[in-house]
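Mind looking over this structure? Questions follow.
Just one protein chain is left out here, and the rest sit where they should.
Letters A and B mark the chains in the order given here, with residues in each chain numbered from 1 onward.
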Amino acid sequence: MSRPEIKTHRALWQEIEGLPIIGVFLALIGVFMVTAPESFLGYRIYMTFLGTVTPPLILGLGLTLVITAGEIDLSFPSVMKMSGLTFAYLVKFEIFPLDAGLADKHDLLPYLALLAALIVGAAIGFINGVLIARVGIPSIIATLATLFVWEGATVILSGGLSHNIRQIGDYSIYDVLTGRIGPVPVQALWALGLAVVTWFVLNRRRFGEHLLFIGDNPEVARVLGVDVVREKIKLFTLMGVLGALAGVVLTLDNKNFFTTQGSGYLLIVMAAVFIGGTSITGGKGSIVGTFFASFIVGSIEAGIVASGLGGFWTRLVVGLVFLTAVIVHIFMENPRKFEVFRQLVGFRFGHRPGTGPPGGAVGGAGPPPPT
Amino acid sequence: MAGKGYDHAIRMENIRMSFGAVLALNDVSLAVGRNEIVGLLGDNGAGKSTLIKIMTGVLRPTAGDLYIRDESIDWRSYSVLASHDHGIETVYQDKSLGEKQPLWRNFFVGRQITNRFGFIDVASEKEIAQEILLKSIGFTGAGITVDSLVSDLSGGERQGIAIGRAMYFDADLIVLDEPTAALAIREVRKVLNFIGGIKESGRACVYIDHNIAHVHEVADRLVVIERGEIVADIAKGEMGLADLTDFLIELQGRRENVPA
Partner (left out) sequence: MFDNRMILKALALAGLVLGLGIPSGAGAQKLGEGMVMYFQMGGVPGGGATLPRTNGARAAAAAFGVTLKEQYSSWQPEKMLNQFREAMAADPACIEIMGHPGNDAFIDLVDEARGRDIVVTSGNAPLKKLFEAHQMGGFGYAGVELYTGGWITGKQMIAHGGLKAGDRALVYGLLKEGERGLSTKGIKEALEDGGLKVDYLEISPEVNLDPSLAAPILTAAIVRNRDLKAIGTQHGTVTSFFAKILRDAGKKPGEIITGGIDLAPATIDGLKDGYVTVVLDQQLYLQGFLPVMQCVLSKKYGFTGLNINTGAGVVTTKTIDKLAPLIEAGIR
């Protein structure tokens, strides 16, 4: 019995995780260097990106784990609001007044505010996990609901007001989390470290392997001994903590809490995860892909603007890049589809020398299938 | 192998399983001898899967007792991982393996080999996985490595992996849940031979199948479940295949004719 041609041996270029995305990223930067040299040939814009991409990147790392496990979390913008508010409120109304006019500050107190914000995020994530894993609400519905609930809570608690915390620049936490080493934003280094840790969690820890199997097939995971409920709750709690961290980093970097913060991240973080190659069906996830895709998504608009293409074109170009990246992934996963595509394109343009009219030469005109 | 001083690999007594108002298993008792192949027959929804899930730690019954190697087992401490520790391995028809995952992960999920810091020892896992691959059944093999994804394998090869895994972990009782359902004839033969091998190596097996002929060939005993109850317990040799088939048809007819 002949087996259909299945590639069980992967070529080297397919083995390196995230290679297609790294390629797309470099190509994009290359294009921008030509179309917007005054921005992209200098170092400043890249330093700016390192700062602005960090919060969505942190979110993307968490979301990669969530989607690998076959779930989704839409509530993280609201976690960013709640954690940002917690941090800003504690810092502005509890810590700053303590230090008014003092030469020495309670320099470590803002770290407690950070901890409080992380706990708030963990709590929101935990509730998500229980609703999804215990009560059984599909994650897209549950997190859509909690997205609204916690956004509403933020508005009510903050009275609709934003909070400025400019003084935080005098405290060490500002430099530790969002300062500069030379021109390099420190938060990017934290994000890089977090990316490395997340890679190891997904690929080299029991928890990560459990997520892979849960995303692959929860029934299979269950009968193989994975406590699906417990792992999902852990997962969403972790996502809550990461959302809170992103929220605090953003609030620190702006030295301001905005009631709208995070809302704009929902789609771009999801786009980054999928452009990066993580499958929507779960069971497989790429941290490296998410890492570079976050930079792609974070730099496109600035590149388009700097190229003078004007705002009207932004959405279109972003969509095309998205589409291209996703198609590249599919072709790399499944080279057969590329052959089909090539044959299709061959037909549309009607000619390949010597093969006669299109429509009649299906099997003959194409190249031999890969072994 | 574990100390051989016991009579029954597994004994389940008076098992009752309710899902809300639905009674899936009604006072079912099943014993499997130390070196016995028990074939489990019954239509879909009869309760076979539920019984197996209870046996292997996936589900907890509403009532009943469990004895593994003659030792009484506390349900509260029983789980899939615990069943592995007790020497029970299961091979399911189509949910034994994570399809998108590589073979080496599939061998060890749930009981990963970890190093001092809690990180999965990928090198060791792959090494052992390689061993299992070589010894396993069903491999025409070219191009399949421990890094191959399950989705790259044919049905027979997947069963081979699942069975190889069960063998490696040295089970005293192997439970096979419809292992031949999706297989070609040559592969079915291999599975049946494998079951014969279980018998020869002194172990026990619970073998579930729809195909009466298969079960009849290898089982020492045939147990028939119908609507949550055991309705027949036939020893090998008591009936030939033809008689068995008639018997089962009559059984089903009798149940169907009972007014609702």
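In the analysis below, a residue touches a chain if its C-beta (ideal position, glycine included) is under 8 Å from a C-beta of that chain, and two chains touch if they have at least 3 such contacts.
Just so it is clear, the model here is predicted, and its values are computed rather than measured.
Enquirer: The chain left out touches which of the shown chains?
Expert: A
Enquirer: Can you say which of A:42, A:193, A:319 or A:335 touches the chain missing from this structure?
Expert: Answering carefully, the residue with contact to the hidden chain is A:42.
Enquirer: Please give every residue of chain A in contact with the chain that is not shown.
Expert: The missing chain touches chain A at positions 36, 38-39, 42, 44-45, 47-48, 51-52, 152, 155-156, 159-162, 164, 166, 169, 250, 254-256, 258-261, 263-264, 302, 305-306, 308, 310-312, 314-315.
By definition in this document, only the chains that are shown with their structure count from here on.
Enquirer: Quick one: report the Å distance separating chain A from chain B, using the average Cα coordinate of each chain.
Expert: For chain A versus chain B, the centre distance works out to 41 Å.
Enquirer: What residues on chain A touch chain B, complex-wise?
Expert: Chain A residues touching chain B: 1, 3, 6-10, 200, 204-206, 209-210, 212-213, 216-217, 219-226, 279, 283-284.
Enquirer: Hey, which residues of chain B end up touching chain A in the complex?
Expert: Against chain A, the touching part of chain B is residues 53, 56, 58, 79-81, 84, 90, 92, 95-101, 105, 109-112, 114, 118-120, 122, 143-145, 147-149, 152, 154, 184, 186.
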